[in-house]
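Pasting in a structure now, in structure tokens, and then I'll have a few things to ask.
A protein chain is absent from this complex, but the other protein chains hold their places.
Here is chain A:
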Amino acid sequence: MQQPMVEFKNVIKKYDDNQILKGIDMALEKGKFYTLLGPSGCGKTTILRIIAGFTNASSGDVLFEGKRMNDLPANKRQVNTVFQDYALFPHLNVFDNVAFGLNLRKVKKSDVEKKVIEALKLVRLGGYEHREISELSGGQQQRVAIARALANEPKVLLLDEPLSALDMKLRKAMQYELRDLQQRLGITFLFVTHDQEEALAMSDEIFVMNEGNVLQSGTPVDIYDEPINHFVADFIGESNILPGKMVADYQVEIVGKVFECADAGMKPNEAVEIVLRPEDLDIVAVNQGQLVVTVDTQLFRGDYYEITAYDDDRNRWLIHSTNPAKDGQQVGLFFEPEDVHVMRFGESEEDFDARLESYEEED
């Protein structure tokens, strides 16, 4: 395996008695787009600050290209940060902001100019060199902040919720640009966000965090399709989470009925939780449905209808449908066995992976 760029080994961070990070292990490889995803206060920004060198781990090792860098000061690390509030120097113009790091390293003046102009072109701000920071819009400031970090040619770029201050449309555009930039430059990106859509859209790999732990890591598709527990399923996208029971391998009982599913390797009659994504539920005629529900309300979301329905046992079902339904109407619901995602209680990521492997080999 390739030497990871950044590696965390059992990293713990404490403030007084408060554990912010509870033993983080992770490895970031060269040239990939990683995202730390979690609610505020989950410790994701602390991980970023530890890599940047703004704060120290209380215990554990932080490795950079295989060497321990716990005690390396921030200004000696080959890592640059794009800050949430951009942190552009208000007393310097765009050129001097981007040139800040280069000037410190005593780069030749002609080279500085070349690199600054290059970096600004990269973020599509060519010709803005002599603008003052106060003359720029939020989106432009955002780009200057990215150009400033990239001009230093870091091996890892850290992005601390950089899009959160932008409006919806600009945010979507910047998602494309960041992804594109990362792929062109081949630098490792570590992106911090609480926005699951952002994480799913851009990442090669996502770390889902809560309360100082990494709950699950994997590709966006893995995490979306096979959430490891209630929290991940709930945090990543909308979902119907229901209690269930594994009757046997590939058979699960939900709301009193037995359905086929794609999971196995559990004890017979083990209590589990089931995730059904709202877009996997198809509305069909009552006699064709595996379940019958009554439509309660629906919201038009533009590209789909978000329909809330209840079955006879008063379980709530969330359905995304391109076609509207009628309030109070009885409809059937249909879903494939692969749409039923089974989650065991208290299963760790390792056990989960091992179980998946054990029965996938059998197939």
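The working rule: contacts are C-beta pairs under 8 Å (C-beta built on N, C-alpha and C of every residue); 3 or more make two chains touch, one makes a residue touch a chain; residues count from 1.
To be clear about the criterion, contacts and distances are computed from a predicted model.
Enquirer: Just by its UniProt name, which of "ABC transporter permease", "Indolepyruvate oxidoreductase subunit IorA", "Ni/Fe-hydrogenase cytochrome b subunit" or "Sulfurtransferase-like selenium metabolism protein YedF" is the chain not shown in this complex?
Expert: Spelling it out: the chain absent from the display is recorded in UniProt as "ABC transporter permease".
Enquirer: For the chain left off this view, which of A:Y15, A:F89, A:Y176 or A:F345 is in contact with it?
Expert: The single option touching the absent chain is A:F89.
Enquirer: Which residue from A:T35, A:N80 or A:N210 sits in contact with the chain not drawn here?
Expert: The missing chain is touched by A:N80.
Enquirer: Quick one: which of A:R105, A:R184, A:K267 or A:R301 touches the chain that's been left out?
Expert: If we include the chain that is not displayed, A:R105 is the one touching it.
Enquirer: Looking at the whole complex, which of A:K13, A:R148 or A:H194 touches the chain that is not displayed?
Expert: That would be A:R148, which touches the missing chain.
Enquirer: Looking beyond the chains shown, say which of A:D61, A:E132, A:D180 or A:E357 touches the absent one.
Expert: The single option touching the absent chain is A:E132.
Enquirer: Tell me where the left-out chain touches chain A, residue by residue.
Expert: 52-54, 73-76, 79-81, 83-85, 87-91, 100-101, 104-105, 127, 129-130, 132, 148-149, 152
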